[in-house]
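For this depiction, one protein chain was excluded, whereas all remaining protein chains were kept in their positions.
Moving on, here comes subunit A:
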Amino acid sequence: MFTLPQKDFSAPTTCLGPACMQDLGSSHGDDLEGECSRKLDQKLPELPGVGDSAMLSPDTSYLSSRGRMIKWFWDSAEEGYRTYHMDEYDENKNPSGIINLGVSENKLCFDLLSWRLSQSDMQRVEPSLLQYADWRGHLFLREEVAKFLSFYCKSPAPLRPENVVVLNGGASLFSALATVLCEAGEAFLIPTPYYGAITQHVCLYGNVRLACVYLDSEVRVLASQVEPGRACGQEFPESGLRVVHGVKVKGLILINPQNPLGDIYSPEELQEYLVFAKRHKLHVIVDEVYMLSVFEESVGYRSVLSLERLPDPQRTHVMWATSKDFGMSGLRFGTLYTENQDVATAVASLCRYHGLSGLVQYQMAQLLRDRDWINQVYLPENHARLKAAHTYVSEELRALGIPFLSRGAGFFIWVDLRKYLPKATFEEEMLLWRRFLDNKVLLSFGKAFECKEPGWFRFVFSDQAHRLCLGMQRVRQVLAGKSQVAEDPPPSQSQEPSDQCR
């Protein structure tokens, strides 16, 4: 690990606390999809706004001060890209390359999806799809989304196409919502650990911060017996408000099923959080991007749209996308459902910048419409494969006596490797992560999710069996201390400490 000239970073961005600066140059696994670690702590109110010029200010830069902050986001993620992409595992071409168990992607069902997307009904091209359209999304697609969500979220009444806005992915939706709901410098509460990329999404354009609501784990036993964060449902919002004393909090972000904990909120809990939000006049953004990736029937997942009565429907905004549930993160399709027409209209006003191709809109409508295929082919098969992969990894972990958390939803297991850290510090967490990478397996470390306790890692299991086995084998080697040191130093170490630090 190289060190960074930290003093230059005294006030780099609005949403960064000093603690995460040490991670800057490192290529953490999740940066591949931008789950970079950004921290917001008590010092937050003193940090300057993005418009301030005091940060990272080499006079030689061609960029504006916010431009330099934005570039910093890219560079820190770029590091991860470089390491992985320079040495990607390929069964035939590069069998000693890096196995990626860090990025939350479902790679189990490409065969089914390619087949479906290659069917003749997908290939329609007509002039209206090639021209400017309604920026909210083509009506045919919004109608289909409304029907789809009504069915799969089990909404008590049919959902309405007017309440749907279609964009190019969940990231854009976070960005647009942050911009239209908050002023620059205001904040959303978010139960932490959380999917770290959201920090960047709400910050780039919106200059909105995230206020962490820390959930304590105290996991000492196996997953099935603990439910970190759940017991403290009542306290978390209050403590959250304390953390962000001095910053105006405009809303609460809930990810359900949760990422990275894989947790699912019960209807009662959900109701409780929504009532809390209503009491404090907070918007609630409920990200349900994993809602169809609940592979254990028994956990009884309920969408917020299934609730009989929402406490504050005008301030409840639901997100869904095909990235996870249909394993198509490269397709870039996301959608907002909100009864609040002001919010829908404001988000739609920004859709000029987050539009997706008419051809893809058509394909998505065809896909979502095909209820037979989804119900009879895709979902059962996808769930079976997820379950098998999950079973494999969790068995492996049990055999190693490693505690973990996972409740049968999502693509990942939240793994407690604290006993492998000589000291409970994030430096040690980083060193362990680096040893995994040196042994050619990419994971995400807890810091990238703003986890408070060092030593947690997220393992993504939704990959083909051969890659998964090899990945777990490499994990075992590292944990057993048998890892072979890579012949070459990892690329990111040999690079000049990224230029953003000048």
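The rule we apply is simple: a residue touches a chain if its C-beta (ideal position, glycine included) is under 8 Å from a C-beta of that chain, and two chains touch if they have at least 3 such contacts; residues count from 1.
One rule holds for everything that comes next: contacts and distances are computed from a predicted model.
Enquirer: Unshown chain, UniProt name, "glutathione transferase", "Cytochrome c oxidase subunit 2", "AP-4 complex subunit epsilon" or "1-aminocyclopropane-1-carboxylate synthase homolog (inactive) like"?
Expert: The correct option from "glutathione transferase", "Cytochrome c oxidase subunit 2", "AP-4 complex subunit epsilon" or "1-aminocyclopropane-1-carboxylate synthase homolog (inactive) like" is "1-aminocyclopropane-1-carboxylate synthase homolog (inactive) like", the UniProt name of the unshown chain.
Enquirer: Sort through A:181, A:270 or A:284 and give me the one touching the missing partner chain.
Expert: The single option touching the absent chain is A:181.
Enquirer: Among A:354, A:407 or A:434, which residue is in contact with the omitted chain in the full complex?
Expert: Selected residue, touching the omitted chain: A:354.
Enquirer: With the missing chain put back, one of A:113, A:294, A:321 or A:397 would touch it. Which one?
Expert: From the options A:113, A:294, A:321 or A:397, the contact with the absent chain belongs to A:113.
Enquirer: Contacts of subunit A with the missing chain: which residues?
Expert: Given the touch definition above, subunit A has residues 32-34, 49, 51, 53, 61-68, 70-71, 73-75, 77-78, 81, 85, 103, 105, 107, 110, 113-114, 117-118, 122-123, 125-134, 168-169, 171-172, 175, 179-186, 197, 200-201, 204-205, 250, 281, 283, 314-315, 327-333, 340-343, 345-346, 348-350, 352-360, 363 touching the missing chain.
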